[in-house]
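Missing here: one protein chain of the complex. Every other protein chain is in place.
To keep things simple, chains are lettered A and B as they appear, and every chain counts its residues starting from 1.
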Amino acid sequence: METTLARGAHSAAPPLLQVDSVTLAFGGVRALSGVGFGVQPGSITAVIGPNGAGKTSLFNTISGFYRPTGGSIRFKGQDITRIPAPQRARMGLGRSFQNIALFRGMTVLDNIKLGRHAHLKTNVFDALLYMGRARREEAALRRDIEERIIDFLEIDHIRHAPVSALSYGLQKRVEMARALAMQPEILMLDEPVAGMNREETEDMARFILDVRAEWGVTVLMVEHDMGMVMDLSDHVVVLNFGQVIAQGVPAVVQADPEVGRAYLGSGNVDELRAKLRAAAQPAMAGAA
Amino acid sequence: MDWAYLFEISLTGIASGGLYALAALAFVMVYKATRVVNIAIGEMLMAGGYLFFTFAAMWALPLWLAIPAAVLACGLLGAVIERTMIRPLLGEPPISVFMVTVGLSSVLIGLVEMVWTADQRRLPEFMPSDPIMVGDAFLAPKVFWGAVVAAVFIAAVLLVFRYWRGGVALRATASDQAAAYSVGINVPRVFSLAWVASAMLAAISGIIVGSIGGISSSMGVFGLSVLVVVIVGGLDSVLGALVGGILIGLVEALAGAYLGGEYKLLATFVVLVVILMARPYGLFGTHEIERL
Partner (left out) sequence: MRIGTLKESYVADAALFDSRTQHAWLAIAAALLLLFPFVASDYWLYMACLVAINVASATGLNILTGYTGLVSLGQAAFMGLGAYTVAILQTRYGTPFLLNLLAGGVVAMLGGIVVGIPSLRVKGLYLAIATIAASFIAHFLFANFQITGGTAGLSLPPARLLGVDLDTSFRLYWLIVPVTLLMLLGAANLFRTRIGRAFIAIRDRDISAEVLGIPLLRYKLLSFGLSSFYAGIAGGLWAYFFRVVTPESFPLSMSIFFLAAIIVGGMGSILGGILGAVFMTMVPELLKLVVDLLPGGAALAVFLSPVRLVVFGALIIGFLVFEPLGLAEIWRRVRRFFHLWPFRN
């Protein structure tokens, strides 16, 4: 029987990321209602749920793209709910995107270098002159990226290629590289293996585990591939209709009948409606 | 405070605002259907005015022939523009199409100057010239009748978009071309239709505006005020075109009367800046929610 002390996680430590009763509404549409969970440092946490459950909205809220209508988000003990997105990136919130958001006007290398932006110091005067501080910083950056990221993700053969010329799988890898360049303490991966074949998925899974082992990075991922979720994660959070309907160790979550119903449907709409209404009551009271 | 004067000026302002609204409608038509910002709207207006001049003054055609001919010819121009410069840029970033319309405005001005020279011309009179009096307030007859025509067309377009299937097709094409295709909407035809309709509305606008102030190769400057109107009203809102038009018409008339003629355009642009800061999507425009 698996205990909640999952492999690799230090549950005695305070959570690296704490999401508390987060509610997100767009006009009349509630994307998230009273979502709450914690991510332990050094763990791999997966957020799963049927399409439209609010997983990407959750990521976007944590990243700072959306401002939640209620609730709070704490990162490294600090309340970041009001902090703008670029600053969150500087604090160590790294991110990859569901529908590859690489910059098509740049090469692979430049895209990866961009990830480091928030940690660099070159200002516009340094940049115009280039000789001196900018050149040194760029050279150091290049060296660091080559040795630690490009080597690690095995993309040295495409470093100067324009990203638009790459295959889907390679683009996803470059996205990961860019996220790593952000020197993240927590790496948020939005569907890292979407659209990949068996081999590519295994490669990516290996990278994720290596990232955790070698870099000490905490991973929070949205994923649909149940195999990957069950094999990799220490903790699973299940979303449906913007609410957390279950969370815990993979085996427990997998066995939870609620989760089964969320994915497969109970066939009884009234029962589902009643269940949701009941679950929404404490959340609404909390958000009020 | 001379209330009578204020009333008179306001009346003129509202009526000329109706004209702005009509031109703004031409703009919104294209934006609603194709998401294209047509900066050359003022120049298309000018083309309509010059075509009418050619038919009515140079070829001395009777009015009942010249006006429809000019409108149709302008519609044809719209179709040609859409087919040759807009359609090939489908799928390109919106900035590109916008810049094509910038180029288009240059081309149209140049062509007009080549064929008709840069001199200002007068259009033949065709509107009743009895002064319109509202109480003691005087309203220039051309402005009044122009506003009436504008109101008729605005009402017609509002109804069309509300109740005609084609209006819905127009909106569907604008929001998602691929989806529109897949439900059987003939997307290229919708595009052409939108541009033809827009050009025809612009022509009517141009004829009226030309009748009031004459036509010249710098008539396109009218388009700048129209641009402000659509930003104030919302780029994709027909109602916004109406309200925005009246608002800007009022602002310009009041600025012109109380501050001086050269302050008209300045006042309009100040309104633009204020709107951009306060309500960037306009009074009635749809705020697009961008997804990451």
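Operating definition for what follows: a contact is a pair of C-beta atoms (placed from the backbone, for glycine too) under 8 Å apart; a residue touches a chain by one contact, two chains touch by 3 or more.
Since we're looking at a predicted model, the values are computed, not measured.
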item	value
Option touching the unshown chain, where B:57, B:80 or B:111 are the choices	B:111
Touching the absent chain when the full complex is considered, from B:6, B:76 or B:89	B:89
Which of B:28, B:51, B:100 or B:219 contacts the chain that the document leaves out	B:100
Absent chain, residues of subunit B that touch it	37, 39, 84-85, 88-89, 92-96, 98-100, 102-114, 118, 224, 227-228, 231, 262, 265-266, 269, 272-273, 276-277, 280-281, 290, 292
Residues of subunit A (touch criterion as defined above) contacting the omitted chain	60, 63-65, 84-86, 89-90, 95, 97, 101, 103-106, 110, 113-120, 122-124, 126-130, 134-135, 137-139, 142-143, 146, 160, 178, 182
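One rule holds for everything that comes next: only the chains that are shown with their structure count from here on.
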item	value
Subunit A and subunit B: spacing of chain centres that average the CA atoms, whole Å	48
